[in-house]
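Structure, as structure tokens:
One chain of protein is taken out of this complex; the other chains stay put.
Let's look at subunit A:
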Amino acid sequence: MLQKPRCRSHPGAQPDSGTSEEVPNGSGRPDAKQDTAGTLSSSSRLAQATPASELRTQKQLELKVAELVQFLLIKDQRKIPIKRTGILKHVIRDYKDIFPDLLKLAAERLHYVFGYKLVELEPKRNAYILINALEPVEEDGEMRGNQGTPTTGLLMIILGLIFMNGHSIPETEVWDFLRRLGVYPTKKHSVFGDPKKLITEDFVRQRYLESRRIPHTDPVDCELQWGPRANLETSKMKVLKFVAKVHNQDPKVWPTRYCEALADEQSRAGPEPSGSAPTS
């Protein structure tokens, strides 16, 4: 399905849609114009592409896309991946045949209006998440992440532990560490409530972490690893830099980790230059 909405350069953007949208250039992104053109042309393309279903007017399609955008935004509140079956059942219903187009339009709108990317969690798993398309900037340090309980800090610490320990860590070691910070698996925490549930259930359900049983252990122990969502929202290099910042040292102090992070960065950047062949 949809991996990343790429900025398409449409040769000769069609100006026939009539609605000349006023583009607020608040973000100052250079590709904003291209996105507008892309949206207009793709929606007109959509209208042209449905000769079979003449009953669907342009207005109905717009309404459907708007519903889909709302649905995705609200479903993402709990940060649990949004299933494709849910989307089809609750929003799309009869418009199943043009589902891919609707999804693409919704993704564009989310990206353009809200700055969120609609990404498929794992290829062919039919679950989607929203991630922030905008890199964090100094000025919005006050605004970002100040809603609800501050779980991102805990998550980042755990991701750091996992990465610095190799690629997995037994749960018991995580608790040994967190004990020193006043977080106990059995005691109620003033900020997090039930930390054990938060880490072993919520984070796993949100796909930030993955939990696997370690064989041959008598009190059953699990080992935690990075989940797919963690790989999408952050990267090894970023986590390493976070750890380095706390230690007030350079990330290169841990050579193996730094090499791994570097390799990860390259693999992320890798496919894009080769994949930028025009795909229309």
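Heads up, the rule we're going with is that contacts are C-beta pairs under 8 Å (C-beta built on N, C-alpha and C of every residue); 3 or more make two chains touch, one makes a residue touch a chain; residues count from 1.
Here is the rule we go by: contacts and distances are computed from a predicted model.
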| item | value |
| --- | --- |
| Hidden subunit of the complex - UniProt protein name among "Lysine--tRNA ligase", "Exosome non-catalytic core component", "Phospholipid-transporting ATPase" or "Non-structural maintenance of chromosomes element 4" | "Non-structural maintenance of chromosomes element 4" |
| Among A:L68, A:L154 or A:C222, the residue in touch with the chain that has been omitted | A:L154 |
| For subunit A, the residues touching the chain missing from this view | 73-74, 76-77, 79, 116, 129-133, 135-136, 141, 144-148, 150-157, 160-161, 164-166, 173, 176-177, 179-182, 184, 189-192, 215-218, 232-234, 238-239, 241-243, 245-248, 253-257 |
